[in-house]
Every structure is written in C-alpha cells, then in structure tokens.
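All protein chains but one are shown in place.
Order of writing sets the labels: A and B. Residues in every chain begin at 1.
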Amino acid sequence: MLTDVLETLVHGLTLGSMYAMVAAGLALMLGVARLINFAHGEFFMLGAYAFWFGYREYELPYVVAGALAVAAMVVWGLVYQLGVIRAILARSWHVQLIATLATSIVLTNLAIIVFGTQPKEVPTKLSSTILDIGGFRLAWQRLLVLGGAVVVFWALQRFVTRTRAGRAMRAMSQNREACAVVGVDVQRVALVTFAVSAALAAVAAVLVSPLFNIFPDMGTGLTLKAFAAVVAGGFGYVNGAIAASFLIGVVEALAGSYISYAYKDAIAFLIMIAVLLWRPAGLFGRRIGI
Amino acid sequence: MGRLTAVPLVAVALAAPWLVALIAPGQQRYIVHVLIYTALFAALALSYDLVVGHVGSLSLAHPAFFGAGAYTAAILATRAGWPFLADVAGAVLVAGVLAAVAGVPLFRLTEHAFAVGTLGFAVVAWIVATNWVEVTRGPLCITGIPKPVTTLPAWYGVALAALGVVLVLYLGMTTFRLGRALHAVRDNEPLAAAAAINPLRYRRLAFAVGGALAGGIGALYAHYLSVFCPEEMTMALTVNLLVILFLGGVGSLRGVLVGAVLFTALPEVLRLAPTWRLVIYGALLLVIVVRSPEGLEGLFRRRAGAR
Partner (left out) sequence: MALLEVRGLVKRFLGIVAVNGVDLDVRRGELVSLIGPNGSGKTTLFNCVTGFLGADGGRVRFRDDDVTNAAPHRIARLGLGRTFQQVSVFGRLSARDNLIVFLQQHQEERWLARLVRTPRLRRLEKEAVARAHALLDLVGLGEKADAPAGSLSYGQRKLLAFAAALMPDPELILLDEPAAAVNPTMINQMKEHIRALHRQGKTVLLVEHNMDVVMDISQRVVVLDHGQKIAEGPPDVIRRDPAVIEAYFGR
C-alpha cells in the first residue's frame, strides 16, 4: 500500500516536472513580453516528435537526439516569433489569443497529417530499467526527469540573475517602458525569452517522452494545464507557475489513482478554478517580475 | 441592414428549397442539407457573437453549452419520451442555467484568465461527456433521436424558424438601451461602471443568453442528425465559430451572417478532409485576425465610407 502511494507520488512529481517546465516558459512570455501564447504546448509536441525522429528513425544516441530536438525547437521558436509573434506583440490580447490558438490548430492538424494519429513510443534504456527498493518500483527515467527539472530550474535562475540577457528579461517584466527608455532592445529581449521558453518545453519533452506516448494532440492539453498553473500561480510569476504545476501534477496523479482515472485531466482546471475562487490574484498574489 | 434590402433576402431564404428544385433538381437534397446546416450554424454564430462581439468577453466555452443542450434534448427524447418542443425547451433551460451558474466563478477571472477558464470549462464538459457513459454513452454516442419532421424542406423550415427566433433575440439585445449598455461594457468597462452600469451583470447576462441559445441549437442539431457524440463539442467547434465571426465581422449582424454562409458553403465546395479543413481554417483565422480583425464587414464599411 505504502509503495503504491509512493509510486503515485513519484508519478505526480514527474508530471509536475513536465508541467512546470512547460508552464515556466509560458509564464516567462507573459511576464516579460505580456504575450499569451496558445501554441506553447506545440513546442513540447513538436519537440517530442523531433526527438522521436532523431532517436528512433535515425538511431542517434539519447543525448544527441535530445540536443537536436531542443535546437530544432529553438529554431522553430525564432521562426514563429519573427513570422507571427512580432505581428501580434503590440496588439490586444484578444488578437494574441486567437492568433496563437489558430497557430496551435494548424500545427496540431499538420502533425496529424504528417505523423498520423497512432501514438509513437520512444522507450530508452532508462525508461525500461526499473529501480527496485524493497517493492517500491521506479523507472530510472523518472529520476532523470526529476533531476533534469532541478537542473533546468537552477540554470534558469542563474540565467535570469547572472547574465545580461536574463537581467534584461527581469527588467522588462517589471517595467517595460523604462526599459525602452534606457536603451534595452525590447524586441531582442522578447526574442531571447521566446527561445528560452521554447527550449524549456523541448527539454521537458526530451526528458518525459520515453515515459509516455507521443501523439499530435498532446500540445493542446499541456497548454491548458500550463495555463491553469500560470493563472493559479499568479499571472506572469514564474516561481508561482512552477509551484502550482507541481501541485497540479501531484493532485492529478493521486486523483487518477484513487478517485477516477477517466476524470483526472479535469483536475488541473478544477484546481485552477478553486484557487481563483479562494484567491483571485493567484496563490502568490500579483507579484511582479520573474 | 436596411429594411428594404432585408425583404427580398428573406423572401429568397424562405423560398430556397423550391428555387433549388427549379434550378438544380438533381442536387436538391444535398443543397437543402447545406442550407439547413448554414441556418443552424448562423444561429449558433449569432449566439456566440452576443458574448464575444457585443459584450466583448472572449469565451471559449460555447461548445459546452451546445453539447449540454444537445445531450439534454437527446436524453429527454430517447429515455423519457418527451415531445420535440418540450425537449428543446428543456435543452435551452439546462444550457442557460449551466451558463448562468458557470458564469459566477468564471467572471471573477480577469480577461486572459477568463479565456483560459472558459476553455478549461469546455474541456471539462467534454471530459464529462466522454466519460459519463451511464448518461451520455460516451464515445458510443446517443443514437435514435427521433425526428419531429422527416422531409428536408420541413427541416429547413425548422432551421429557419430557429434562426428567426435567435435573430429576434439578438436584435433585441444588441440595439436600443440594452445594446448600448453591452457595448459600453465592451468598449470601456471602468467608464461603464462610472455610468452606473454593472459590468458583471451585463457580461453574465450575455453569457447566459448566448449559452441558452447555443443549447437550443444543439438540441435541434441532435434531432436533425438523430445522433449526438462528444466529438461535436470539441474546440474545433470554437475554431469554426471564431472563423465565422472574424471572417464575417465580429459584432455585426450582417458580418456574422455572411461569415456563416461563406463558412458552410466553402467546405462543401472544397470537399476536404476534416484535418486539412482545420489547417486551412486555422491559417485563415490567423491571417484574418492579424491583418483584418474586423473581417469582411470591416472591409465593406471602409469601402463604403471612402466613397
């Protein structure tokens, strides 16, 4: 019994790590560039397919396939930014939402056409090797996910506090007008932020794909849950989004195991709505900045 | 729309099935079917425009109310043997109450969060429809929903009547004082509050009425097809509606009607697979919303103004 609970918890933390990396990117874009990107989950989906392509079709080593997938997503992120985002950055959030929603639909359906609806699998050595501690069983890949998440967030923190680009991002999230006056290249910072958020989602995809199936719709569901986390954590507050993501992941895993598997996807939204009813400004209130 | 131009249009609309029989007798069944779809979609789009176009709330929850109405009617008709008009009334009531109740927590959210919240609501509704098998039969769908009328021209009459009802309500809500209040809330919410208008009350009103009407259309749709499945209440429906609204002209009666006609006619002309259709609609929506968010109506007005 205890091992079941522990395994469910680990599963929840795995989910939470995935949601957190995706949500962090979304929160970054919101905080820094005030951009709503409904096609964010597609970075994960396309990143997962890119990883599958490299790992399964070209039989590249895990790390190489992973790195290439992340690079591909950064490139795609730049293309998307220059092509679509730049045109909508200054527009109302209605326009942003609909435009990015439209993009998401296009990408998802193109993925269906190109890859088909059959889910793809990317089993790796780590995902099939199980660690067994007295009945408590856990795939090594899950440890990789958790470890990876810690490393990623540590790196993000360093990036945001230590590098010039990162500090520019922070400044922009706090006071955009002042940044433009002081000479910060607002467009460039937005570009960098976008690349970072795409990379975050891609890393999550590379870490998590071996554990779950890859299918074209997966981006949409992730976007929604990531948004739920972002909204619950306090709009645009990255650490809040991360915390809320872990909460959602754990509750979803527990609910899925012990209450109802079919309705587990509804958990994220129910949490979000509950949080917002209790604290309309999010769990951590309206914190400014990242 | 001027009264004078409306009359011949209405006459043509009413006589359509017979006109089609004269012009293209071999294709009559097919064309009337498309006309029925168009009328229903136009009504659904108008109900959505109340929320998005006139009070300015970007709700993504419409499929939930469409589905709630459809399932209510389907269940009442197949399990409880209710007559047609009664189960449609039931559908309108259930969808309306659902929208009114859901509006309470949802409208506490600010703009972006509201959109996300409504999308989440729609997803939860779909999840319930797919998994609550005892009631909705999940992916097996509810089948054998009785048809109140059997001939296509008669169905066309039903669809037109529904469109007529929706049209009357739409006009009633978007003109005169109520329309002015809704538009004030849409254009400048704090200023509307300074004018003693309670923005929340009007947003919830538009949301509830829009939801109720969507439920009614859902009920008609379910009766027309005799089948209703959870796939009918996915985000694809929202995308379709958004394309209609933004293509034609959000917040404008003429625009929405034009959008609905184009939108339902085009795919039939193009005969594409659903996936490709969505790719094209998505791309179309993207281009329209970025380049010309006021749609064809905006283009038309600008040309008319420039003259």
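Rule of thumb we're sticking to: a contact is a pair of C-beta atoms (placed from the backbone, for glycine too) under 8 Å apart; a residue touches a chain by one contact, two chains touch by 3 or more.
Please read these numbers as outputs of a predicted model, since none were measured by experiment.
Participant: Counting the whole assembly, list the visible chains that the omitted chain makes contact with.
Facilitator: Output: missing chain touches B.
Participant: Can you say which of B:92, B:184 or B:289 touches the chain missing from this structure?
Facilitator: Selected residue, touching the omitted chain: B:184.
Participant: Identify the residue among B:16, B:145 or B:205 that touches the chain left out of the display.
Facilitator: Per the contact definition at the top, the residue touching the missing chain is B:205.
Participant: In the full complex, which bits of subunit B touch the chain not displayed? Write them out.
Facilitator: Touching the missing chain: residues 172-173, 176-178, 180-181, 183-184, 187-188, 190-199, 201-202, 205.
Here is the rule we go by: only the chains that are shown with their structure count from here on.
Participant: Cα centroid separation between subunit A and subunit B, in whole Å?
Facilitator: One centre to the other, that is 33 Å.
Participant: Help me check something: in the complex, which residues belonging to subunit A touch subunit B?
Facilitator: Against subunit B, subunit A makes touches at 36, 84, 87-88, 91, 93-95, 97-99, 101-106, 109-110, 112-113, 220-221, 224, 227-228, 231, 235, 262-263, 265-266, 268-270, 272-273, 276-277, 280.
Participant: In the complex formed with subunit A, which residues of subunit B make contact?
Facilitator: 58, 105, 108-109, 111-113, 115-117, 119-121, 123-124, 127-128, 130-131, 235-236, 239, 242, 246, 275-276, 278-279, 281-283, 285-286, 289-290, 293
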